[in-house]
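Here the structure comes first, spelled out in structure tokens, and everything after it is commentary.
Note that this complex is displayed minus one protein chain, with the remaining chains in position.
By written order: A and B. Residues from 1 in each chain.
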Amino acid sequence: MRQHHHIFEISTCGQGLYDFTAEVAKWLTSSGVHDGLLTLFVRHTSASLIVQENADPDVQTDLSRFLARLVPENDPIYRHTQEGSDDMPAHIRAVLTQTQLSIPVQAGRMQLGVWQGIYLFEHRRAVHRREVAGHLIGE
Amino acid sequence: MRQHHHIFEISTCGQGLYDFTAEVAKWLTSSGVHDGLLTLFVRHTSASLIVQENADPDVQTDLSRFLARLVPENDPIYRHTQEGSDDMPAHIRAVLTQTQLSIPVQAGRMQLGVWQGIYLFEHRRAVHRREVAGHLIGE
Partner (left out) sequence: MRQHHHIFEISTCGQGLYDFTAEVAKWLTSSGVHDGLLTLFVRHTSASLIVQENADPDVQTDLSRFLARLVPENDPIYRHTQEGSDDMPAHIRAVLTQTQLSIPVQAGRMQLGVWQGIYLFEHRRAVHRREVAGHLIGE
């Protein structure tokens, strides 16, 4: 049984979903692990992780629009406003989605469904460099 | 240290919660693993996983009704509509709940609380056959 670590660096330029499934798959292949558990953990509180459909890009647009309406900017209940009007909504959207994902690995492949992609969900408007910590245990 | 994999196949006939705690417990017992970590990963983007109360069935009904109102069908912001009026809401409800669950195992049992059950949350109306990938590492 072995372990591997990796930091995925993802450059974002505004709110929305960033598919990094291919980068994760490439890391898995290079590790040589055939059978195990792969964990991804986002090291930020205003970006998150989701698994979603990778077929119709409208799904991603609709998701972003829904969350933008559910958690609006300039809501009068917010006290945390000094970091910009998109900051507190970003924290809430991150809490309502996922911080971490673990995916079983078998025969050298993640056990994703046919239409599943792995996305970083950026909730802030400015350019950011995001880090996702990857961990792999197996053999 | 050993690993086990299993695909749970869950037939669903409409929206709502499907308890498969007993199937997971049975698999754990048959694996012989006493001490470890059990991971469940749903291989779909319009169904999800949750841990919830297994005592009063009204809790499950209320959860379903709340999410149905929070994420309505036929919302004018949706562009992804060609797969049915329940499809885009299903993707959003899946994102707001969980894709994956990991549960510690000790003395051959999942460390669930007394009232906790493991549920597949079906978000679509039609009959489906859902797959949940199970992974177990331990000894």
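For the reader, a short list of remarks on this structure follows.
By our rule, contacts are C-beta pairs under 8 Å (C-beta built on N, C-alpha and C of every residue); 3 or more make two chains touch, one makes a residue touch a chain.
Predicted model, so just to flag it, every value in this text is computed and none were measured.
Touch with the hidden chain on the side of subunit A covers residues 1, 3, 5, 37, 39, 41, 43-45, 70-71, 75, 77-80, 88, 91-92, 94-96, 98-100, 102, 131, 133-135, 137. Although one chain is not displayed, its contacts with subunit B can still be listed: residues 1, 35-37, 50-53, 56, 58-59, 61-63, 65-66, 69-70, 96-98, 101-104, 106, 111-113, 115-116, 137-139.
Keep in mind that, in the parts below, only the chains that are shown with their structure count from here on.
Rotation angle for the C-alpha superposition of subunit A on subunit B: 120 degrees, rounded in steps of 5.
Averaging Cα coordinates per chain places subunit A and subunit B 20 Å apart.
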